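What you see is the complex with one protein chain gone and the rest in place.
Then we have chain A:
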Amino acid sequence: MSDIRKVVEIPINMGPAHPATHGVLRLKLKLDGEIVKEITPVIGYLHRGIEKIAETKTYPQFIPYTDRLDYVGSMIYNHGYVKGVEELLGIEVPERAEYLRVMMAELSRIASHLIWLSAWGLDLGAMAPFFYCFREREEILNLFEMICGARITFSYMRIGGVSKDMPEGFAERLQRFLDIFPEKIDEYEALLTENEIFLARTVGIGRLSREEAIDYGVTGPVARASGLNYDIRKIEPYSVYDRFDFRIPVENGCDVYSRYLVRMEEMRQSTRIVQQALDGIPEGDIMAKVPKKIKPPAGVVYSRVEGSKGEVGYLIISDGSDKPYRIKIRSPAYSNLSALPAMCKDAKIADLVATVGSIDICLGEMDR
């Protein structure tokens, strides 16, 4: 009798166009039955040469490109870039502008986490969170539209400040949103947090130990779910983050479920930050005095902010002209995804889907 159980490793190609890879990520897999034996992420399908484009644009002209990196949380990408250029120029940003920036960045973080939760829920077969999350995200986008006219690609932050002040009725509408949003998070949690099927799909899956997280340079919610208390808003407070009272959630489960818990708590904390910023926003200008032609002195600056996915960094090298000599964008999901093979050692293919979703990748910022 021939051995019908002979092990054959089957190469499988997942993506680049696959609903569970969140964009155009391609995974080359080697499967032994249902077990993933080898995994090679292939990226670059959305490469647009943004770092090269940067060298041909003036400093303000590059702001719209930063929107198109992480298109679900682009306010934070605006922030990192303008902060870097301001550091090069030595500009003081007016307080009111800093408060507006923090408010928008935190709303952006909530919107990004909502997109993550809805898409990840779909990966796991939970359809309902998708509709719940998009309901609240819609209101955040309406608020963004009110303040800057755009819903996705804002270019709201400018070198020296922000483009527009809060219009009439904005503060009231934002307040209404902040009043109802914590209850909505309870609603999402009621659907998932103690759901037995959800727990079976997430607890103990996609483990990344603390040491591995350090080794791979993982940041953001993925690092905080592996027990690393690392958040740039606390460790090196920029803008006016040192004035607000908020907590950095850290979990020690190192698994997919912990990443979920961290992000849910982050949404609550972001709501608190927006509330404090809205209550304490000072009167004043929203733009600093900035020269018409922006020509930073020659120098190198590395500006980092806490994005919704982790550390967003801009390495900006100026040669004294009106165009950057080189801009390197440090994308958080790029480093986080490079740890995927470590998370999926001998995982089942369905767990691989749950793990890829839990990293919260955005190909726009990874491929640049």
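In the analysis below, a contact is a pair of C-beta atoms (placed from the backbone, for glycine too) under 8 Å apart; a residue touches a chain by one contact, two chains touch by 3 or more; residues count from 1.
Simple rule for what comes next: contacts and distances are computed from a predicted model.
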Name under which UniProt lists the unshown chain, selected from "ATP-binding cassette domain-containing protein", "Putative membrane protein", "Probable aminomethyltransferase" or "NADH-quinone oxidoreductase subunit C": "NADH-quinone oxidoreductase subunit C"
Options A:61, A:195 or A:338, residue touching the unrepresented chain: A:338
Interface with the unshown chain - residue positions in chain A: 11, 43-44, 47, 49, 51-52, 212, 214-218, 223, 228, 230, 235-236, 300, 302, 304, 311, 313, 315, 317, 325-326, 328, 330, 334-335, 338-339, 342, 367-368
